[in-house]
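Taken from a larger complex, these chains appear in their original positions, while the remainder are omitted.
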């Protein structure tokens, strides 16, 4: 590719993917406002009374946002060196899915509600956090969770084994006549109980079932201490270091050390 | 202004806004007792049986408290150098709103219940905490929360994105026939679930909806670890320092370092 296009792409990448320059910040803010408005539109349209009164307005807004986001999508394809990597990245797929339902609705019926996926684009709000002090806060949290990943996975495996075991036990104890109609439903009940949510749509009726339920509640109440302890220790550690917020111009990944001069994932110069 | 009025105002400020002197402490305690009584009056009057039996008594108590608080409001205006700044400060607006409903009820009907706002004045209880060891405890907590503000905001933005995304998803999955009547209502359900409150007024009916609900519950159960970790680390840090509790005589703001000799917000000598 020509060096001129290369420079244009570099500039485009700075504006769209980075937030270090004035133009980059402005782009991010404008995009977030548009995403926010489009999400509010989708949310409000789902309310029957609004839908009946302002149906046409919602339709126009939908097409307006879809066109804007389509242009943005094309620009993103131009800005990165490896477009396919962007297309199949998490945000790339979300960006595409936020466009498709509107176009699909031209040919088919009922696909409209899938526009709800556009809401996922809100996660880009974490990009704008690059503005100001929120960067380091977000990076620190991400770093803490990444660092304690193994411990958290172990905890969740334990929780999974727990709810399956206790759910099955309650299925045997309470039985189908008391609302524990199958093991999957009993596991659903166990999760409701162990997480202390407690809807109350399924509750034990037998004495033994209530004793088991008591144990599950106390267990769920107590073991919340474990992930909390894990994350607290992680944050305490991470708070003693600094984490860089620069994204790689080639592969767009973050998490580089403050003194890193090359992307640790693809070797590109930062 | 005359230096004599200036001295009077300085003395008044010390009594009303500070709690360092004997008179200041006495004023604060008396005011809190009155606010407490007036709040208890408003609370009890809302109970139908009490209202029917002691209606006249409640009316008299209401006017008694309103007059006392009106005098206090005027004194506060006199005590600060910039009355307008006080009027439009948070506590200034609360103080005013705690008076208006009674006066308005002379001319209009139904404004009475707005007296409930008087309850906000209870927050002045944090001022009396200046008495004794509670000061540093309150200051330390405020300081900890302020210091970890950025991280907490990031966490809440994540939570916001989560409940909007999952609420919309559940609206698509469960649909209007199962009680998820609109996306806002589904978001309301997602908040009930992710915070582990679990009223049970809206519950998923479909198998897929229950699976998603299970994920939301476990997520909500686990990510409570994040704000807890943030605040714990903050408190641990803050506990190693001391925070002054002096309020600026000019702008009434607090949070000055123990060795500060001038207000860091307006430069007034402390």
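Residue numbering begins at 1 within each chain, and the chains themselves are lettered A and B in the order written.
Just so we're on the same page, a contact is a pair of C-beta atoms (placed from the backbone, for glycine too) under 8 Å apart; a residue touches a chain by one contact, two chains touch by 3 or more.
What you see is a predicted model, and the numbers here were worked out from it, not measured in a lab.
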| item | value |
| --- | --- |
| Number of identical chains in the entire complex, 2 depicted | 4 |
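Throughout what follows, only the chains that are shown with their structure count from here on.
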| item | value |
| --- | --- |
| Magnitude of the superposing rotation for chain A and chain B (Cα, nearest 5°) | 90 |
| Where chain A and chain B are represented by their mean Cα positions, the distance between them in whole Å | 31 |
| Chain A residues within the chain B interface of the complex | 39, 42-44, 46-48, 113-114, 116-117, 119-120, 122-123, 125-126, 129, 133-134, 136-138, 140-141, 144-145, 152, 155-156, 159, 184-185, 187-188, 191-192, 194-201, 220, 224, 227-228, 230-236, 239 |
| Chain B - residues contacting chain A, complex | 150-151, 153-155, 157-158, 160-161, 164-165, 168-169, 171-172, 176, 181-184, 187, 193, 196-200, 203, 207, 210, 213-214, 217-218, 220-222, 224-226, 228-230, 232-233, 236 |
